[in-house]
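All protein chains but one are shown at their positions in the complex.
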Amino acid sequence: MNDWRYHLREHRGTLGAVALFVALFALYMAKHPAGWNRDVLTTAANKGVLLAIVAMAQTLPVLMGGIDLSVGMVFVLANCIASHLVVGSALHAGAGVLAVLAAGAACGLVNGLVIVFGRLQPIITTLATGIIYFGLALGLRPVPGGDVHAGLADALTGALPGGVPAMLVVLLAVVLVVWVPYRRSVPGRAALAMGSSEAASYMSGVAMGRTTLVTYTLAGLLAAIGGLLLTFVTYSGEASQAIGGVYTLNSIAAVVLGGTSLAGGFGSAVGSVFGAFALRTIGDLLFVFDLEPLWQPLFQGVILLAAVCFGSLRLLRVGNRLALFR
Amino acid sequence: MSDPVLRLVEVSKRYGGVRALERASFACAAGRIHALLGENGAGKSTLIKVMAGVVQPDEGRLLLEGQERRFAHPQEAVAAGIACIFQELSLLPDLSVADNICITNPPRRFGLIDRKAQRRIAQAALQRAGAGDIHPLAPVASLPLSKRQLVEIAKALARAPKILILDEATSALPAAEVKRVFALLRRLRDEGLAIVYISHRMHEVTELADDCSVFRNGSQVASFAAGTRTDAQVVEMMIGRDIAHAFPPKPAPAAAAASPALEVRGLSWAGRLHAVDLAVRPGEIVGLGGLDGQGQRELFLALFGVLRGVSGEVRVDGRPARLAGPRAAKGLGIALVPEDRKTDGLLLPMSVNDNLSLAALDRLSRAGVLQLADEGHAVAGMMRRLAIKAGSGEDAVGTLSGGNQQKVVIGKWLLNTPRVLLLNDLTRGIDVGTKQEIYALVRTLADEGAAVLLYSTDYAELIGCCDRVAVFYDGRIVRWLEGAALTERALVASALNLEEATA
Amino acid sequence: MTAIALRLRGSRHLPVMAGAACTVALLLVGSLYSSNFLSPEYLLLQLQIASFLGIIATGAMLVILLGGIDLSVPWAVTVGGMMSAAAAGWWGGAAAAFAIPFGILCGAALGLLNGIGVAYLRVPSMIFTLGINAVAQGLIVVHTGGFAPQDRATPAMHLIATGRSLFGIPNALLAWAAVGGATLFLLHRTSFGRAVYAVGNRERAAYLSGIATRRVTLLCFVFAGACSAAAGVLLTGYSTKAYQAMGDAYQLPAIAAVVLGGTHILGGRGFYLGTVVGVVLITLLQSILSVMQIPEMGRQVAYGLVIIAMLLVYGRGRRHAG
Partner (left out) sequence: AGPAVVGGPGENPSCFKPWDASTKYFQWPAKKGPYRLALANGFVGNTWRIQMIKMAKAYAATPEMASQLKEFKIVSTGTDVAAQIAAIDNFINSGYDAIVTIAVNPTAFAPVIKRANAKGVVIVPFDNVLDSTEVMMVNEDQLAMGQQSGEWVVKNIPSKSGKLLEVRGVPGNSVDRDRHLGFRKVVEAPGSKFEVVEVVGNWDDGTAQKAVADAVAVHKKFDGMFVQGGSTGAVRALIDAKHKMIPVAGEAENGFRKLCAERAKDGLVCASLGQSPGLVAISMKAAVTALQGKVMPQMISVPIPTATHPNFKSGENYFPNLTDNFFTTTDFPPCGVTLKATDIMAKDEKNN
């Protein structure tokens, strides 16, 4: 039958993001002085996966028609916690990892609780809780420092025997363990339903409160995974408002580049992963092009704008202008 | 009547100052189809929202199979076997048809949704609802309204309910589909379901119902077995007066010499419209007939400037018109009452006043500054003229009953005194009394010189209202019906593009 | 009593009144730390400082009413400040009178780009304005690095930002009042304002009602860009110089102020006086927390908690449906 048409339609956002990433990365690789080798890939992966995971975290609330402006701060908070707890013996570090993840999930849960029971808009709720989480991070790490289990860190930021960056494997594992089951679960679909139409979801008997809680909790968890990985990349913790802000905004940009609608109801975390990779590659292009240093920010801004306008090409094909509105 | 499965006793519901339900009682029994009748704003939808757990009543009791229940959330009503098709559909536009059908209780494997099984369930439910041609993977947003209503019905069926409630669930369906749905409902009744059916189409009620309850001003005023009252009596109970003639008399055909107000030549668009030729003289009401989705909607959108890449020629009052967009169309005196008032016609959270003046802001302002007095005047006048039932003009339009919302959409365009009216399913969800007023209104507008194009899925409306009807098939006008030739039989036959119709 | 409560609940004045009540409460709490929080000097100073945020929030509110969000505030503010100062340098003398309009015009130009992206290219505003913010930053970096522009405020800017006229009312406050009054009129008395609400509620229906939705969107973004730049000009006057990243501190407070003022973050609903109260509230909160001697951590946590608490008091959404 013509099933494939519908499947293609469902995944067109993701496919667009993959295409964008492949194009940019090919350009990057073609111009890279060292070319395609293990170290270059590992470097790119270590940087890309962090944002990819935070972008995944952002995707879940966005699909539900919400947004999480605190992902960056949960990311930073997790980084600070990890720099305290993921140390010492393997066992101790393992327990630390669990504690970090639990803390992230708890932050997400708090977001969810305020949104559900306080009946506040997600955007403003998470803006406020983000400030609180940053305060907590600052309490934990008044100045940068700390440490992390070196064995674990080296293993995760290095490359596997085959030359595959270990971070990519971590990312794949997160996708398989968190995203895929979520997407196929009842709350995952309920979240999509809510993003599609909140009133209709309510009337259809969707368990909206529970869905919101699960979704934000998972977003917090994912952001904490990102923060944990950051700790492995930097061997330390830092409560930096700037980093939190950058990751939050970039995660939203990655979600959009990944073909997810900010209005909710449509998209995929896999798309966001590639959106994040594409975004990171835009940053990397600075490295391979010889630009005046003071022109670099402008160059990056312009490429970013061009990338986000990429989706506007579809406007050329719209015959019925009503299709422009949702 | 056997023991009722569901009983509501003296239920009241107030919204601020508005009494939607006032000590209303209602009961329905298994194995019977119970029609709920009442004018717009009588409280029917509110009543079924109470049954479905969407709305919590201020007072009163709800008994399900003799047990007193309280539904705090629609989920609980669904779990209790009550499936409801709401007047404003409750489908999720971005999700697939299958996802929608199984939204509350999907089949699961290892705790995750089993998509294959879900698809089977959806297909079966669609088949039962007589919509086997809808692809289960199609996103709901891509379906026209009539198909969506069928999906909604399939969704209700997939829940294997004990009580099925349909709130104007067939209002957008063409006659043929309505017949199929009716057959289905009868079958379900015979299987022992209790069915509550709300419709403003009297002939449907007559055809289908076993029992009837009439509501007025939030209370039940009568409950009786179907067939024990005449239509006239029922209408009298509903609106407190009799209506002699549903449709106003048609004037004698205007002199053919009069130049057309709207003239369309060779209009084509993207394979959905093929060389449509059409001319409407001032004072004329031209109907668009045919099955649903044969290009009538596209014609309206094209005339309103919404479609891009339209070829052909459009003349308004003899001058070639460049239809760049709704704004340009509005400037030419064209008005469009869209199909879906909720998404296309109204700003639900905004007030009735704001909605009414929206299309006429240019007229109601001077140098961009609103003339509040003029606006208030115009809006209040329109509310009176259309007898829009609302607590006050400041109420959000979303709080009005469906029919009154529709009146707001019409009123919005009337404030602009349009030359050409494009009316898409004008009276969907409007009660008999108001319908009559609206038909009279349209006729008056025509008499005052407007040219009217009217699309309806209701053959009676086309026959009663229109001077001529253009029957559409596959984006073309296949036949013009006029005068005595304008009969239901002819409409049906030419809609199917049958050869015999020419006989 | 309940009738009054009911009327109040539904009324658009609720956020204004509740916000005002919160403001008073905040001051009372502050006065426990120092009675100077209640002194007229302090309050006037706060109003003067609030004017900068107030003007930015005015633009932000318009965009939020449309259902969008403007994340280009930080560098639009900087562009306004830097370009007006630079223009004063280029032209010198009497022509420097055009410095202020020129700075505002540059902000409006950024807003125009935002508007084109959002209205015509239909890129989500959250992301397009983010891109424009990056581009604006890039431009300013190039500008500062390459052309060694003047960044000193003109005396006129300084006067508007810090001077006091008329009963000692800060000029900045008068500037805000002018912008605010115009906005109030625009939103509630003109067909443009009505169209803004219409687009924010449902652009599709507004479009089908023959409203030039794209033009309305475009104009709102232009206005927002101009507001940000105007605030940048004032800030330049306040600091007597323009500098890189001078707008960084205004993005989140602007959004928070608009939302605390009762404007619905998804658009279509909101009342300008609410934004005024929200701005004052945020400014006071920041100021009081800044002066209280608590560790930075406590400051951040308190800031977040107070925002949530106030929203819980009066910003709660309605239940679904029904």
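Some notes on this structure:
Note that the chains take the letters A, B and C in the order they are written out, and that residue 1 is the start of every chain.
Convention: contacts are C-beta pairs under 8 Å (C-beta built on N, C-alpha and C of every residue); 3 or more make two chains touch, one makes a residue touch a chain.
Note that the structure is a prediction, hence the values are computed from the model and not measured.
Taking every chain of the complex into account, the omitted one touches A, C. For the chain missing from the display, the contacting residue among A:32, A:119 or A:210 is A:32, taking the whole complex into account. Only one residue in the set A:105, A:153, A:203 or A:305 touches the chain that does not appear here, and it is A:153. Where chain C meets the omitted chain, the residues involved are 34, 36-37, 39, 41-42, 45, 49, 89-90, 92, 137, 140-141, 144-152, 162, 235, 238-241, 243-246, 248-249, 287, 290-291, 293, 296, 299. Within the complete assembly, residues 32-34, 37, 39-40, 43-44, 46-47, 50-51, 137-138, 141-146, 153-154, 157, 230, 233-236, 238-243, 245-247, 250, 280, 283-284, 286-287, 290, 293-294, 296-297 of chain A touch the chain that is not shown.
As a convention for this text, only the chains that are shown with their structure count from here on.
For the interfaces A-B and A-C, the C-beta contact count is higher for A-C. Between the Cα centres of chain A and chain C there is a gap of 29 Å. Multi-chain contact residues, meaning those touching two or more other chains, occur in chain B at positions 54, 306, 325, 344.
In chain C, the residues that reach two or more other chains under the touch definition are 204, 207-208, 321. On the side of chain C, the complex with chain B involves touching residues 6, 10, 189-192, 194-195, 197-198, 201-202, 204-212, 268-269, 321-322.
Contact residues on chain A toward chain C in their complex (touch as defined above): 114, 118-121, 123-125, 127-132, 134-136, 138-139, 142, 198-199, 202-203, 208, 249, 252-253, 256, 262, 294-302, 304-305, 308-309, 311-312, 315, 321-322, 324-326. Taken together, the chain C residues at the contact with chain A in this complex read 71, 117, 121-124, 126-128, 130-139, 141-142, 145-146, 203-204, 207-208, 252, 255-256, 259, 264-266, 295-305, 307-308, 311-312, 315-321.
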